[in-house]
Structures are given as structure tokens and as C-alpha cells.
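For reference, the structure I am asking about is given below.
Of the protein chains in this complex, one is absent; all others appear in place.
Right after this comes chain A.
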Amino acid sequence: MQAGTDIQTLSRILGTTGAVIEIGPFLVRLRSRLDSVAAAVGLHYEHQLRAPDTPFCDFHVRLDRPGGLRRWWKPQARFYLDETSPFKPLPLNQAFPLFEWGLNWCIAQRGHRFLMVHSAVVERDGRALILPGAPGSGKSTLCAALSLSGWRLLSDEFALVELDTGRITPLPRPVSLKNAAIGIIRDRYPGAVLGPETHDTTKGTVAHLKPSADAVERAGDPAEPAWIVFPEFQAGAADRLEPVSRGQALLQLADSAFNYSVLGGRGFEAGAALVENCQSFRLTYGDLNASLKLLNSLAEPRS
């Protein structure tokens, strides 16, 4: 099954063998009988669906309603990884965000051939801009805006640093926008494709931005890291970009890497090579226009 599959066919496949979704270096087999999941997968992953008889998948996920009373009373959705249930169920309307969050967890548990940094990554002219940041730092908003204005989206959540080459492997997935960022992106980029808003999640209101066709098509093209920018959102602050020393950048990277301790010495080497090959900055981010201008200036050819 490839692009253009209608929603009925997709629902049927999701409800039986499961749909196979290729997300950068990972293959996910997803089964679900939930209409909201079929709709969201059809919207966001339409160009990433692979043949349902793909023999090997990295993650076998099922999203369904748990049985019992909950079928009728405040219905819920549960995330099953290979039929085990590692998380609390969430209200039924949060099924798709639950899939995205659960998948983050799966990747962070298994992707140890990469140094995995909690970070958004975009690329321009083969050079990657890494935006590590905790929730609330504004990385997803910046990532969405950059990916809609000339940069290629590599990832919203993970910088996958290849241990041997130091390059960044793309992980094209919907960008998770929260609260005010949803309206900002919708107003600024009328062409942006956003899924439905989910209210009252632990992160507030969430909506996902569909990655561009180009970002999905070029999922196999890694990029050389060039800049590391640590964003820090401060309402009303004057936007500025200040250099960060390599040592400081390495410490911060290690702190925001999911598997720095699992990788041991190799993690240190990969992180050290990364800061060696990049210019590092701290971005104080108050206004989207001003910050985009600063970030774009990084990639302008120097005169």
C-alpha cells in the first residue's frame, strides 16, 4: 500500500495486519481500530506507508480502547508495545498524541547506534542546525517555522547523531505544536497542514504539523552538523544570539542526550566531535520574526 490509499483501505489495514510506517531509520507496525488514528495516520504519514507484508519492523505498536467499563464510561486509548502496556491510558481523543509520545519513548529505548539528543534539527544546503531544548524552550515553534520557510525538517524531537560519521540522520515526523504556537504557525503560514487540535493533554492543547513532501522524500539523506543553538524562550526579551564555548556546549548536549550514559566513551567521542565541527550559540528568543532572522543569518553565505 502506498500513497493515495483511501481512508477505508487504511482503516482496514490498521485494524488487521497493521500499517507499516517508515520513519527515517525505523519501521513501525501500527495496529488500531480507532477512527481518529486512521485519520491522523492518513494525513501525516500518507507518504511513509510501506507494504503491510514488510517482514521486519522495529516497533510493533497497537493503539486501542482498553476493555471493561472504560469502553462506555470516559473511554480511553491505550498504547501497547508488542502487547505490553508501558504507560497509563489517556482519554480516547488523545490517541494520536499518545502514539507520537509513545513512539518517542520506543526510539529513546532502542536507538543506541546514534547519540540521541533531545533536539529539533533542520537543514539547509546540506548543513544541519541543531536546536536542543527542554519542553517550553520554543524549539518546536522555531523548528516548524524554519521548516516552512526554506529549511528541510530533519526532526522535531531527536537529533540522531551517527556514531561513526557524526552526520545527522533524518527522522521526519509531524512536528508537535503546543498552545499559542498552533495559532502562530497557522496564521503565519497559510499553506501549513495541521491536524486537529487535541485539548486538555498534559501539555495543554496539541496539534501536529505535517512534514513537507520534500522532508519525507529525502529521509535517506543525512546532513553534516554545522550549528548548535540552545534556544531559551523569554516572553518580551530582546532576541540575541551569543556564542557558547565548546566545553559548555558539550556539557549541555550530554545533559540533553537520552543515551549519553548508555554509550559511555563512544557517546563522549560523538558529542566532542559534534561540538568540534559546529559553531555553538545561545538564542534568547522573544519574537519569532527576530529569532528567525538571526538563525537565517547563520546560513547566509558570508560576503
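In this text, a residue touches a chain if its C-beta (ideal position, glycine included) is under 8 Å from a C-beta of that chain, and two chains touch if they have at least 3 such contacts; residues count from 1.
We take it that contacts and distances are computed from a predicted model.
Here one chain is missing from view; checked against "Nucleotidyltransferase", "Dipeptide/oligopeptide/nickel ABC transporter ATP-binding protein", "Fe-S cluster assembly protein SufD" or "Protein-glutamate O-methyltransferase CheR", UniProt names that protein "Nucleotidyltransferase". Looking at A:R12, A:R50, A:H112 or A:R188, the residue that reaches the missing chain in the full complex is A:H112.
If you put the missing chain back, the residues of chain A touching it would be 27, 55-58, 60, 79, 82-90, 98, 101-102, 104-105, 108-113, 117-118, 157, 202, 255-258, 260-264.
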